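Every protein chain but one is kept in place in this view of the complex.
Each chain gets a letter, A and B, in the order it is written, and its residues are counted from 1.
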Amino acid sequence: METSRLTGNRIKDYLAEGKRFDGRKPDEFREISIETDVSKKAEGSARVKIGKTEVIVGIKLDVSEPYPDSPDKGKLIVTTELLPLSSPRFESGPPRFPAIEIGRLVDRAIRESKFIEFEKLCIKKGEKVWAVFIDIYSINNDGNLIDAAGIGTLVALKTARLPKYDEKNEKVLYGEPSNKKMPLSKEIPIITTIHKIGDNILVDPTLEEEDISEVRVTIGGTTDGTIFSIQKGNPKEISIENIHKILDVAEKTRKKVFLNLKRFLE
Amino acid sequence: MTKAFKRSDGRKFDETRAMEAKVGVVPNANGSAIFSFGDTIAIAAVYGPRKMHPQHQQDPEKGTLRCHYSMLSFSVSERIRPGPNRRSTEISKITEWALEPVLMIKKYSNMAIDVHINILQANASTRCAGINAAALALAHAGIPMKDIVSSISIGKIDKQLVVDLNKDEEDWEEGEGSTDIPITMTADGKITHIQLDGRITSKELKEVIELARKATKEIYEVQKKALKDSIKNIK
Partner (left out) sequence: MTKEKIERKIVIPGEVIVKGEDYLPGEGTEKKGDELIAIRYGLAEESNRLVKVIALSGIYQPRRGNIIIGKVENITFYGWVIDLDSPEGAFLPLQEVPKYVDKDRLNEILDIEDMIVAKIIGVTSRGIDLTIKSRGLGKIDEGIIMKINSNKVPRVIGKEGSMINLIKKESDCNITVGQNGLIWIKGNKIGNELLVKKAIMFVSEKSFTHGLTDEVKKWFEKERTKNKDKIDKIK
(Lines give C-alpha, C1' and ligand atoms only; values in the text may rest on other atoms or scores of the structure.)
Protein backbone atom coordinates (compact mmCIF):
# COMPACT_ATOMS: atom_id res chain seq x y z
CA MET A 1 0.00 0.00 0.00
CA GLU A 2 1.37 3.42 -0.88
CA THR A 3 2.00 5.91 1.89
CA SER A 4 -1.32 7.41 2.96
CA ARG A 5 -1.96 11.11 2.69
CA LEU A 6 -2.34 11.23 6.47
CA THR A 7 1.10 9.80 7.10
CA GLY A 8 2.42 12.01 4.32
CA ASN A 9 1.10 15.07 6.14
CA ARG A 10 2.80 13.96 9.34
CA ILE A 11 6.07 13.36 7.49
CA LYS A 12 5.88 16.92 6.16
CA ASP A 13 5.00 18.40 9.55
CA TYR A 14 7.90 16.55 11.16
CA LEU A 15 10.29 17.63 8.41
CA ALA A 16 9.28 21.22 9.09
CA GLU A 17 10.74 20.62 12.57
CA GLY A 18 13.90 19.22 10.97
CA LYS A 19 13.05 15.66 11.98
CA ARG A 20 12.34 12.35 10.27
CA PHE A 21 10.42 9.27 11.36
CA ASP A 22 13.52 7.14 11.79
CA GLY A 23 15.29 9.78 13.86
CA ARG A 24 17.59 10.99 11.07
CA LYS A 25 18.19 14.61 10.13
CA PRO A 26 17.14 15.64 6.62
CA ASP A 27 20.75 15.57 5.38
CA GLU A 28 21.62 12.22 6.93
CA PHE A 29 21.98 8.88 5.14
CA ARG A 30 20.91 5.54 6.59
CA GLU A 31 23.63 3.07 7.37
CA ILE A 32 25.53 2.10 4.22
CA SER A 33 27.06 -1.35 4.02
CA ILE A 34 29.24 -2.41 1.09
CA GLU A 35 30.60 -5.83 0.14
CA THR A 36 32.83 -6.47 -2.85
CA ASP A 37 33.48 -9.62 -4.89
CA VAL A 38 30.06 -11.03 -4.17
CA SER A 39 29.97 -12.91 -7.45
CA LYS A 40 32.59 -15.42 -8.53
CA LYS A 41 31.62 -15.22 -12.19
CA ALA A 42 31.55 -11.45 -12.57
CA GLU A 43 34.73 -9.56 -13.40
CA GLY A 44 33.80 -7.12 -10.66
CA SER A 45 30.85 -6.99 -8.28
CA ALA A 46 29.41 -5.32 -5.22
CA ARG A 47 26.45 -5.59 -2.87
CA VAL A 48 25.26 -2.31 -1.37
CA LYS A 49 22.74 -1.87 1.41
CA ILE A 50 21.40 1.54 2.39
CA GLY A 51 19.15 0.85 5.36
CA LYS A 52 16.91 -1.97 4.09
CA THR A 53 17.42 -1.08 0.44
CA GLU A 54 19.73 -3.57 -1.25
CA VAL A 55 21.22 -3.73 -4.74
CA ILE A 56 23.77 -6.00 -6.39
CA VAL A 57 25.95 -4.73 -9.23
CA GLY A 58 27.98 -6.99 -11.51
CA ILE A 59 30.52 -6.12 -14.19
CA LYS A 60 31.04 -8.44 -17.16
CA LEU A 61 33.51 -7.86 -19.95
CA ASP A 62 33.46 -9.11 -23.51
CA VAL A 63 35.44 -8.42 -26.65
CA SER A 64 33.63 -6.99 -29.64
CA GLU A 65 33.90 -4.54 -32.51
CA PRO A 66 34.09 -0.90 -31.50
CA TYR A 67 31.42 1.61 -32.51
CA PRO A 68 32.29 3.08 -35.94
CA ASP A 69 32.62 6.60 -34.56
CA SER A 70 35.08 5.59 -31.80
CA PRO A 71 37.32 2.89 -33.26
CA ASP A 72 39.85 3.00 -30.44
CA LYS A 73 37.54 3.15 -27.45
CA GLY A 74 35.93 0.49 -25.31
CA LYS A 75 32.16 0.31 -24.94
CA LEU A 76 29.84 0.82 -21.99
CA ILE A 77 26.43 -0.75 -21.57
CA VAL A 78 24.55 -0.12 -18.33
CA THR A 79 21.41 -2.12 -17.61
CA THR A 80 19.17 -2.05 -14.56
CA GLU A 81 16.56 -4.62 -13.61
CA LEU A 82 14.10 -3.76 -10.88
CA LEU A 83 13.52 -7.37 -9.92
CA PRO A 84 9.93 -8.28 -9.00
CA LEU A 85 11.61 -10.16 -6.14
CA SER A 86 12.51 -6.87 -4.54
CA SER A 87 9.12 -5.20 -4.27
CA PRO A 88 5.41 -5.95 -4.61
CA ARG A 89 5.29 -2.93 -6.91
CA PHE A 90 7.64 -4.35 -9.55
CA GLU A 91 6.19 -6.61 -12.23
CA SER A 92 7.80 -9.14 -14.53
CA GLY A 93 8.40 -8.03 -18.05
CA PRO A 94 10.64 -5.75 -20.06
CA PRO A 95 12.19 -2.88 -18.11
CA ARG A 96 9.85 0.02 -17.58
CA PHE A 97 10.86 3.63 -17.18
CA PRO A 98 12.09 3.56 -13.54
CA ALA A 99 14.57 0.79 -14.37
CA ILE A 100 15.61 2.47 -17.61
CA GLU A 101 16.10 5.76 -15.81
CA ILE A 102 18.45 4.31 -13.20
CA GLY A 103 20.50 2.67 -15.93
CA ARG A 104 20.74 5.91 -17.88
CA LEU A 105 21.56 8.03 -14.83
CA VAL A 106 24.45 5.75 -13.90
CA ASP A 107 25.58 5.57 -17.53
CA ARG A 108 25.60 9.34 -17.87
CA ALA A 109 27.60 9.93 -14.71
CA ILE A 110 30.20 7.29 -15.63
CA ARG A 111 30.46 8.40 -19.24
CA GLU A 112 30.58 12.16 -18.79
CA SER A 113 33.10 11.95 -15.97
CA LYS A 114 35.34 9.77 -18.13
CA PHE A 115 35.75 7.60 -15.05
CA ILE A 116 36.38 4.58 -17.26
CA GLU A 117 39.41 5.26 -19.50
CA PHE A 118 37.90 3.86 -22.66
CA GLU A 119 41.07 4.30 -24.76
CA LYS A 120 42.84 1.82 -22.50
CA LEU A 121 40.15 -0.72 -23.34
CA CYS A 122 41.23 -0.87 -26.97
CA ILE A 123 42.76 -4.20 -28.03
CA LYS A 124 43.10 -3.57 -31.77
CA LYS A 125 41.98 -0.26 -33.21
CA GLY A 126 38.95 -0.52 -35.43
CA GLU A 127 38.59 -4.23 -34.75
CA LYS A 128 38.56 -5.28 -31.14
CA VAL A 129 37.75 -3.45 -27.95
CA TRP A 130 36.52 -4.43 -24.49
CA ALA A 131 32.83 -3.89 -23.88
CA VAL A 132 31.99 -3.18 -20.23
CA PHE A 133 28.59 -4.41 -19.13
CA ILE A 134 27.36 -2.97 -15.84
CA ASP A 135 24.27 -4.84 -14.64
CA ILE A 136 22.39 -3.46 -11.66
CA TYR A 137 19.80 -5.53 -9.82
CA SER A 138 17.50 -4.47 -6.97
CA ILE A 139 17.16 -7.06 -4.20
CA ASN A 140 14.99 -5.07 -1.76
CA ASN A 141 13.45 -1.66 -2.36
CA ASP A 142 13.05 0.65 0.62
CA GLY A 143 13.74 3.84 -1.29
CA ASN A 144 16.75 5.47 -2.94
CA LEU A 145 17.69 2.72 -5.36
CA ILE A 146 19.47 5.24 -7.60
CA ASP A 147 22.10 6.22 -5.04
CA ALA A 148 22.63 2.59 -4.02
CA ALA A 149 23.11 1.72 -7.70
CA GLY A 150 25.66 4.51 -8.05
CA ILE A 151 27.68 3.36 -5.06
CA GLY A 152 27.56 -0.27 -6.19
CA THR A 153 28.74 0.67 -9.67
CA LEU A 154 31.75 2.63 -8.42
CA VAL A 155 32.87 -0.12 -6.08
CA ALA A 156 32.30 -2.90 -8.61
CA LEU A 157 34.31 -0.99 -11.23
CA LYS A 158 37.10 -0.30 -8.77
CA THR A 159 37.50 -3.98 -7.92
CA ALA A 160 37.06 -5.24 -11.48
CA ARG A 161 39.84 -7.07 -13.31
CA LEU A 162 40.07 -7.66 -17.05
CA PRO A 163 39.98 -11.34 -17.98
CA LYS A 164 42.78 -12.76 -20.11
CA TYR A 165 42.17 -12.55 -23.86
CA ASP A 166 43.46 -15.20 -26.23
CA GLU A 167 44.05 -13.02 -29.31
CA LYS A 168 45.02 -15.90 -31.57
CA ASN A 169 41.82 -17.86 -30.99
CA GLU A 170 39.75 -14.74 -30.34
CA LYS A 171 38.50 -16.10 -27.04
CA VAL A 172 37.97 -14.40 -23.72
CA LEU A 173 39.35 -16.64 -20.99
CA TYR A 174 36.73 -16.10 -18.31
CA GLY A 175 37.74 -17.32 -14.91
CA GLU A 176 41.36 -16.38 -15.63
CA PRO A 177 41.76 -12.79 -14.47
CA SER A 178 44.79 -10.95 -15.79
CA ASN A 179 46.62 -8.59 -13.47
CA LYS A 180 45.10 -5.68 -15.36
CA LYS A 181 42.56 -3.74 -13.36
CA MET A 182 39.70 -1.82 -14.97
CA PRO A 183 41.37 1.41 -16.19
CA LEU A 184 39.80 4.19 -14.14
CA SER A 185 40.56 7.88 -13.89
CA LYS A 186 40.86 9.86 -10.69
CA GLU A 187 37.65 11.83 -11.06
CA ILE A 188 35.09 9.75 -9.20
CA PRO A 189 31.45 10.45 -10.11
CA ILE A 190 29.32 10.13 -7.00
CA ILE A 191 25.59 10.04 -7.65
CA THR A 192 23.22 11.48 -5.08
CA THR A 193 19.52 12.23 -5.34
CA ILE A 194 18.14 15.19 -3.43
CA HIS A 195 14.42 15.37 -2.70
CA LYS A 196 12.02 18.17 -1.90
CA ILE A 197 8.95 17.53 0.24
CA GLY A 198 6.95 20.64 1.03
CA ASP A 199 9.58 23.27 1.84
CA ASN A 200 12.10 20.72 3.01
CA ILE A 201 15.14 19.33 1.26
CA LEU A 202 16.24 15.84 2.22
CA VAL A 203 18.49 12.99 1.11
CA ASP A 204 18.19 9.22 1.13
CA PRO A 205 14.42 8.85 1.48
CA THR A 206 12.83 5.67 2.76
CA LEU A 207 10.12 4.25 0.51
CA GLU A 208 7.53 6.02 2.65
CA GLU A 209 9.23 9.37 2.08
CA GLU A 210 9.91 8.66 -1.59
CA ASP A 211 6.18 8.10 -2.14
CA ILE A 212 5.42 11.69 -1.15
CA SER A 213 8.49 13.32 -2.69
CA GLU A 214 7.46 16.23 -4.90
CA VAL A 215 10.69 16.93 -6.72
CA ARG A 216 13.88 14.95 -6.94
CA VAL A 217 17.14 15.93 -8.55
CA THR A 218 19.83 13.34 -9.21
CA ILE A 219 23.31 14.80 -9.54
CA GLY A 220 26.51 13.02 -10.48
CA GLY A 221 29.69 14.84 -9.52
CA THR A 222 32.97 14.83 -7.68
CA THR A 223 33.63 15.79 -4.10
CA ASP A 224 35.40 18.95 -5.23
CA GLY A 225 32.40 20.40 -6.99
CA THR A 226 32.56 19.28 -10.63
CA ILE A 227 29.20 18.15 -11.90
CA PHE A 228 28.81 15.66 -14.75
CA SER A 229 25.11 14.98 -14.87
CA ILE A 230 21.83 16.34 -13.58
CA GLN A 231 18.33 15.04 -13.93
CA LYS A 232 15.21 16.44 -12.32
CA GLY A 233 12.43 13.95 -11.76
CA ASN A 234 8.81 14.05 -10.57
CA PRO A 235 6.30 16.38 -12.10
CA LYS A 236 6.40 19.43 -9.81
CA GLU A 237 8.12 22.74 -10.41
CA ILE A 238 10.95 24.11 -8.33
CA SER A 239 12.20 27.64 -7.61
CA ILE A 240 15.69 28.83 -8.46
CA GLU A 241 16.32 29.36 -4.76
CA ASN A 242 15.56 25.71 -4.07
CA ILE A 243 17.72 24.50 -6.92
CA HIS A 244 20.59 26.42 -5.31
CA LYS A 245 19.83 24.75 -1.99
CA ILE A 246 19.75 21.38 -3.71
CA LEU A 247 23.11 21.94 -5.38
CA ASP A 248 24.63 22.86 -2.03
CA VAL A 249 23.15 19.87 -0.27
CA ALA A 250 24.27 17.62 -3.11
CA GLU A 251 27.86 18.77 -2.78
CA LYS A 252 27.89 18.24 0.98
CA THR A 253 26.22 14.85 0.53
CA ARG A 254 28.73 13.68 -2.05
CA LYS A 255 31.52 14.41 0.42
CA LYS A 256 29.74 12.40 3.14
CA VAL A 257 29.00 9.48 0.83
CA PHE A 258 32.62 9.51 -0.34
CA LEU A 259 33.78 9.00 3.25
CA ASN A 260 31.81 5.76 3.29
CA LEU A 261 33.36 4.69 0.00
CA LYS A 262 36.91 5.86 0.55
CA ARG A 263 38.39 2.57 1.63
CA PHE A 264 36.99 0.82 -1.44
CA LEU A 265 38.14 3.48 -3.87
CA GLU A 266 41.80 3.75 -2.98
CA MET B 1 30.67 -48.59 -10.23
CA THR B 2 33.49 -47.95 -7.85
CA LYS B 3 32.53 -46.48 -4.50
CA ALA B 4 36.01 -45.01 -4.27
CA PHE B 5 35.40 -42.79 -7.30
CA LYS B 6 36.67 -39.24 -6.67
CA ARG B 7 35.28 -36.17 -8.36
CA SER B 8 36.96 -32.99 -9.60
CA ASP B 9 36.21 -31.26 -6.31
CA GLY B 10 37.16 -34.26 -4.19
CA ARG B 11 33.63 -35.32 -3.25
CA LYS B 12 32.47 -38.90 -2.91
CA PHE B 13 30.00 -40.05 -5.53
CA ASP B 14 27.03 -39.63 -3.21
CA GLU B 15 28.14 -36.44 -1.48
CA THR B 16 26.36 -33.13 -1.99
CA ARG B 17 28.26 -29.86 -1.98
CA ALA B 18 28.12 -27.77 1.18
CA MET B 19 24.60 -26.40 1.49
CA GLU B 20 23.46 -23.17 3.09
CA ALA B 21 19.96 -21.86 3.58
CA LYS B 22 18.45 -18.81 5.22
CA VAL B 23 14.95 -17.31 5.23
CA GLY B 24 13.82 -13.71 5.53
CA VAL B 25 16.44 -12.27 3.19
CA VAL B 26 14.09 -9.88 1.33
CA PRO B 27 12.29 -7.69 3.90
CA ASN B 28 9.60 -6.54 1.43
CA ALA B 29 8.43 -10.03 0.54
CA ASN B 30 5.74 -12.08 2.33
CA GLY B 31 8.32 -14.86 2.47
CA SER B 32 11.85 -15.23 1.13
CA ALA B 33 14.86 -17.50 1.24
CA ILE B 34 18.31 -18.09 -0.14
CA PHE B 35 19.62 -21.62 -0.84
CA SER B 36 23.01 -22.71 -2.13
CA PHE B 37 24.76 -25.88 -3.28
CA GLY B 38 28.43 -24.87 -3.11
CA ASP B 39 28.83 -22.00 -5.59
CA THR B 40 25.31 -22.22 -6.96
CA ILE B 41 23.21 -19.64 -5.15
CA ALA B 42 19.47 -19.08 -5.60
CA ILE B 43 17.29 -16.45 -3.95
CA ALA B 44 13.49 -16.67 -3.90
CA ALA B 45 10.75 -14.30 -2.78
CA VAL B 46 7.01 -14.91 -2.44
CA TYR B 47 4.36 -12.23 -2.86
CA GLY B 48 0.87 -13.42 -2.11
CA PRO B 49 -1.75 -14.55 -1.93
CA ARG B 50 -2.65 -11.32 -3.62
CA LYS B 51 -5.04 -9.96 -6.21
CA MET B 52 -4.46 -11.54 -9.56
CA HIS B 53 -4.08 -9.60 -12.79
CA PRO B 54 -5.06 -9.98 -15.55
CA GLN B 55 -8.54 -10.86 -14.34
CA HIS B 56 -9.30 -13.30 -17.11
CA GLN B 57 -6.53 -15.58 -15.89
CA GLN B 58 -8.06 -15.85 -12.42
CA ASP B 59 -9.17 -19.31 -11.34
CA PRO B 60 -12.37 -19.35 -9.27
CA GLU B 61 -11.60 -22.86 -7.98
CA LYS B 62 -8.26 -22.14 -6.36
CA GLY B 63 -5.29 -19.82 -6.04
CA THR B 64 -2.83 -19.67 -8.92
CA LEU B 65 0.83 -20.35 -8.35
CA ARG B 66 3.08 -18.39 -10.71
CA CYS B 67 6.80 -19.01 -10.69
CA HIS B 68 9.40 -16.90 -12.47
CA TYR B 69 12.93 -18.21 -12.75
CA SER B 70 15.65 -15.94 -14.03
CA MET B 71 19.43 -15.88 -13.92
CA LEU B 72 21.39 -12.74 -13.19
CA SER B 73 23.46 -11.68 -16.19
CA PHE B 74 26.71 -12.17 -14.30
CA SER B 75 25.77 -15.43 -12.63
CA VAL B 76 27.73 -17.30 -15.33
CA SER B 77 31.02 -16.82 -17.14
CA GLU B 78 29.54 -15.57 -20.41
CA ARG B 79 27.08 -12.83 -19.70
CA ILE B 80 23.41 -13.68 -20.16
CA ARG B 81 21.37 -11.01 -21.87
CA PRO B 82 18.66 -9.88 -19.44
CA GLY B 83 15.15 -10.98 -20.27
CA PRO B 84 13.24 -14.23 -20.55
CA ASN B 85 14.47 -17.00 -22.78
CA ARG B 86 13.12 -20.43 -23.61
CA ARG B 87 15.17 -22.16 -20.95
CA SER B 88 14.06 -19.85 -18.15
CA THR B 89 10.45 -20.09 -19.31
CA GLU B 90 10.61 -23.89 -19.16
CA ILE B 91 12.29 -23.92 -15.77
CA SER B 92 9.67 -21.49 -14.44
CA LYS B 93 6.96 -23.94 -15.46
CA ILE B 94 8.60 -27.07 -14.06
CA THR B 95 9.22 -25.19 -10.82
CA GLU B 96 5.50 -24.54 -10.61
CA TRP B 97 4.82 -28.22 -11.20
CA ALA B 98 7.40 -29.22 -8.60
CA LEU B 99 5.81 -27.04 -5.92
CA GLU B 100 2.09 -27.13 -6.61
CA PRO B 101 1.38 -30.70 -5.43
CA VAL B 102 2.19 -29.72 -1.85
CA LEU B 103 0.39 -26.39 -1.77
CA MET B 104 -3.08 -26.22 -0.19
CA ILE B 105 -4.42 -23.17 -1.99
CA LYS B 106 -8.03 -24.06 -2.76
CA LYS B 107 -9.31 -21.32 -0.50
CA TYR B 108 -7.41 -18.61 -2.35
CA SER B 109 -9.74 -18.53 -5.35
CA ASN B 110 -9.03 -15.79 -7.86
CA MET B 111 -5.78 -14.94 -6.12
CA ALA B 112 -2.17 -15.28 -7.20
CA ILE B 113 0.84 -16.56 -5.30
CA ASP B 114 3.90 -15.23 -7.09
CA VAL B 115 7.28 -16.83 -6.54
CA HIS B 116 10.29 -15.05 -8.01
CA ILE B 117 13.52 -16.99 -8.22
CA ASN B 118 16.81 -15.41 -9.22
CA ILE B 119 20.08 -17.24 -9.61
CA LEU B 120 22.83 -15.06 -8.19
CA GLN B 121 25.65 -17.40 -9.10
CA ALA B 122 25.60 -20.59 -11.18
CA ASN B 123 27.64 -23.77 -10.99
CA ALA B 124 25.03 -26.20 -12.30
CA SER B 125 21.90 -27.43 -10.45
CA THR B 126 20.40 -23.97 -10.56
CA ARG B 127 16.84 -25.15 -11.00
CA CYS B 128 17.22 -27.42 -7.97
CA ALA B 129 18.63 -24.64 -5.83
CA GLY B 130 15.77 -22.46 -7.06
CA ILE B 131 13.14 -25.01 -6.10
CA ASN B 132 14.69 -25.47 -2.65
CA ALA B 133 14.72 -21.70 -2.09
CA ALA B 134 11.16 -21.38 -3.39
CA ALA B 135 9.85 -24.12 -1.09
CA LEU B 136 11.41 -22.34 1.87
CA ALA B 137 10.05 -18.97 0.80
CA LEU B 138 6.53 -20.39 0.43
CA ALA B 139 6.64 -21.90 3.92
CA HIS B 140 8.12 -18.69 5.32
CA ALA B 141 5.24 -16.77 3.73
CA GLY B 142 2.75 -18.83 5.71
CA ILE B 143 1.26 -20.55 2.65
CA PRO B 144 -0.56 -23.73 3.78
CA MET B 145 1.48 -26.72 2.57
CA LYS B 146 1.25 -30.48 3.07
CA ASP B 147 4.99 -30.78 3.07
CA ILE B 148 8.27 -29.16 2.06
CA VAL B 149 9.85 -30.30 -1.22
CA SER B 150 13.56 -30.79 -1.75
CA SER B 151 15.34 -30.89 -5.08
CA ILE B 152 18.64 -32.43 -6.18
CA SER B 153 20.39 -33.16 -9.45
CA ILE B 154 21.67 -36.69 -9.86
CA GLY B 155 24.07 -37.28 -12.71
CA LYS B 156 25.73 -40.03 -14.62
CA ILE B 157 29.27 -39.19 -15.70
CA ASP B 158 30.24 -41.79 -18.27
CA LYS B 159 29.08 -44.84 -16.30
CA GLN B 160 29.34 -43.38 -12.79
CA LEU B 161 26.30 -42.11 -10.90
CA VAL B 162 26.96 -38.97 -8.87
CA VAL B 163 24.92 -36.76 -6.58
CA ASP B 164 24.70 -32.97 -7.04
CA LEU B 165 26.37 -32.25 -10.36
CA ASN B 166 28.67 -29.27 -10.68
CA LYS B 167 29.38 -27.52 -13.98
CA ASP B 168 32.48 -29.56 -14.82
CA GLU B 169 30.46 -32.73 -14.40
CA GLU B 170 27.53 -31.35 -16.39
CA ASP B 171 29.90 -30.65 -19.27
CA TRP B 172 31.60 -34.06 -19.15
CA GLU B 173 32.06 -35.39 -22.66
CA GLU B 174 34.15 -38.51 -22.36
CA GLY B 175 32.72 -41.97 -22.64
CA GLU B 176 28.95 -41.86 -22.38
CA GLY B 177 29.13 -38.16 -21.60
CA SER B 178 27.01 -36.60 -18.91
CA THR B 179 23.41 -37.33 -18.02
CA ASP B 180 21.66 -34.82 -15.80
CA ILE B 181 18.62 -35.85 -13.78
CA PRO B 182 17.08 -33.17 -11.56
CA ILE B 183 14.53 -34.64 -9.14
CA THR B 184 12.29 -33.04 -6.55
CA MET B 185 10.69 -35.00 -3.72
CA THR B 186 8.49 -34.40 -0.72
CA ALA B 187 9.83 -35.28 2.71
CA ASP B 188 7.81 -38.49 2.64
CA GLY B 189 9.31 -39.58 -0.66
CA LYS B 190 6.83 -38.58 -3.37
CA ILE B 191 8.29 -37.28 -6.61
CA THR B 192 6.92 -33.93 -7.76
CA HIS B 193 9.44 -33.29 -10.51
CA ILE B 194 11.82 -35.33 -12.63
CA GLN B 195 13.68 -34.51 -15.81
CA LEU B 196 16.42 -36.24 -17.69
CA ASP B 197 18.96 -35.16 -20.27
CA GLY B 198 21.36 -37.79 -21.59
CA ARG B 199 21.46 -41.56 -21.76
CA ILE B 200 20.58 -44.12 -19.09
CA THR B 201 19.03 -47.53 -18.54
CA SER B 202 15.87 -48.15 -16.52
CA LYS B 203 17.89 -50.13 -13.98
CA GLU B 204 20.28 -47.23 -13.50
CA LEU B 205 17.37 -44.84 -13.20
CA LYS B 206 15.97 -46.83 -10.28
CA GLU B 207 19.32 -46.43 -8.54
CA VAL B 208 19.22 -42.73 -9.37
CA ILE B 209 15.90 -42.40 -7.58
CA GLU B 210 17.34 -44.16 -4.53
CA LEU B 211 20.24 -41.74 -4.45
CA ALA B 212 17.84 -38.84 -4.84
CA ARG B 213 15.75 -40.07 -1.93
CA LYS B 214 18.79 -40.12 0.32
CA ALA B 215 20.05 -36.72 -0.82
CA THR B 216 16.67 -35.00 -0.53
CA LYS B 217 16.47 -36.16 3.08
CA GLU B 218 19.72 -34.30 3.77
CA ILE B 219 18.45 -31.23 1.95
CA TYR B 220 15.24 -31.34 3.96
CA GLU B 221 17.24 -31.11 7.19
CA VAL B 222 18.99 -27.98 5.91
CA GLN B 223 15.67 -26.42 4.92
CA LYS B 224 14.05 -27.36 8.23
CA LYS B 225 16.87 -25.76 10.18
CA ALA B 226 16.62 -22.54 8.17
CA LEU B 227 12.94 -22.21 9.03
CA LYS B 228 13.39 -23.10 12.69
CA ASP B 229 16.30 -20.70 13.13
CA SER B 230 14.46 -17.81 11.58
CA ILE B 231 12.17 -16.44 14.27
CA LYS B 232 13.74 -13.03 14.11
CA ASN B 233 13.34 -12.73 10.33
CA ILE B 234 9.55 -12.65 10.03
CA LYS B 235 8.10 -9.51 8.43
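Just so we're on the same page, a residue touches a chain if its C-beta (ideal position, glycine included) is under 8 Å from a C-beta of that chain, and two chains touch if they have at least 3 such contacts.
These figures come from a predicted structure and were not determined experimentally.
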item	value
Sole contact to the chain not displayed, among B:Gly48, B:Pro82 or B:Pro182	B:Gly48
Absent chain, residues of chain B that touch it	30-31, 48-52, 102, 104, 108-109, 111, 139-148, 186-188, 223-224, 227-228, 231-232, 234-235
Where the unshown chain meets chain A, residue by residue	1, 4-7, 9-10, 13-14, 17, 19, 21
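By our rule, only the chains that are shown with their structure count from here on.
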item	value
In the complex, chain B residues that touch chain A	26-29, 32, 39, 43-45, 47, 50, 68, 70, 72-79, 82-83, 114, 116-118, 120-122
Footprint of chain B on chain A - complex, ascending	38-42, 45, 52, 56, 58-60, 62, 79, 81, 83-88, 92, 94-95, 133, 135, 137, 139-142, 174-175
